[in-house]
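Some notes on the structure that comes next.
As you look at this complex, bear in mind that one protein chain is not there, while each of the others sits in place.
Showing chain A:
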Amino acid sequence: MAGTEPLLELSDLVTSYRLRPGIGRPGGEVRAVAGVSLTVHAGETVGLVGESGCGKSTIARTIVGLVRPSGGKVLFDGRDLGALPAKELRRLRRDIQIVFQDPYASLNPRMTVANLIKEAWRIHPGLVPRERWDDEVDALLERVGLRSEHAGRYPHQFSGGQRQRISIARALAVRPRLIVCDEAVSALDVSVRAQILNLLQELQRDLGVSYLFISHDLGVVRHLCDRVAVMYLGKIVETGSKEEIYRSPAHPYTQALLSAAPSLDDWRTDESDEIVLTGDVPSPLSPPTGCRFRTRCWRAQDRCRDEEPAPAERDTGHPVACHFPGALPPPTTTAPDSGRLTKE
């Protein structure tokens, strides 16, 4: 994709939440997204992976305008969403749609499927002439693997997988160029999940839509995505092609995450090769100084405490935010002493 303008570009994006003081905790500002740069090109699927609280869903919400960034920029088609006049912004928002994890929560239970889809055309008039609405609803339902007789039904009359198809149909109704999928298949049983993943791929092939695919499931991301960004505590620690991330991860967190992710092949694997991090993710209210991963990292040295590593292509060929990036396996000799990594 080199040389072409990215469709979506996040440039040093910061999104903060203000926390009111509560029982047993002080108030303060949480930088859920603490300076993130990322691009998605036309027709591309970029995976954003990380564990809960890393900021990946906040990025999704910021991109679609549900939350305001407190710093940095969101550029779509080269235009800064924060600097556009309201009317143009509204027009551009049409191009970016989102599909959430829980269609129970995102579909109004009192609207029929047809009305849920038509609502998008009421919000964005001029896109589909009113006399075409019914036909278009039928076409969209068929597109996502439902039938026209489903149009008059309500969300609760569908299974989880079907409801996610409705969410996708509704996103497609405004002919977006980018769909942000925020854990869109995480709540589904495996057999149904495969149906939805296949549908997403088919839609991309036919319509050229791009995806920012946010997920905690590394197997699914590997299956679906062209490029992958790994997040930890509000920052991207490593970005690369799918092959670079999965075959030669260079950031210790990426390595630990891949090692921890269960896969069908795990019964073949020697458990002594597992990397098991100790401890929990620190609170984003008071992230560690320097490198945010250092408190759980088996390679951490003094420099990691003092100096935050910027994403750079050291010898890795792809950007890694680590002072000491390196290949697997981690040095077992340092493990028992450091107490940060345990190996059996």
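By our rule, a residue touches a chain if its C-beta (ideal position, glycine included) is under 8 Å from a C-beta of that chain, and two chains touch if they have at least 3 such contacts; residues count from 1.
Here is the rule we go by: contacts and distances are computed from a predicted model.
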| item | value |
| --- | --- |
| Protein name as given in UniProt for the chain not displayed, "Cytochrome b", "NADH-quinone oxidoreductase subunit J", "ABC transporter ATP-binding protein" or "Transport permease protein" | "ABC transporter ATP-binding protein" |
| Selected residue (touches chain absent from view) among A:S11, A:S37, A:Q195 or A:S248 | A:Q195 |
| Chain A residues that touch the omitted chain in the full complex | 24, 51-52, 159, 161, 189-195, 197-198, 201, 216, 218-220, 222-223, 242, 246, 256-257, 259-267, 269, 271, 274, 276-281, 344 |
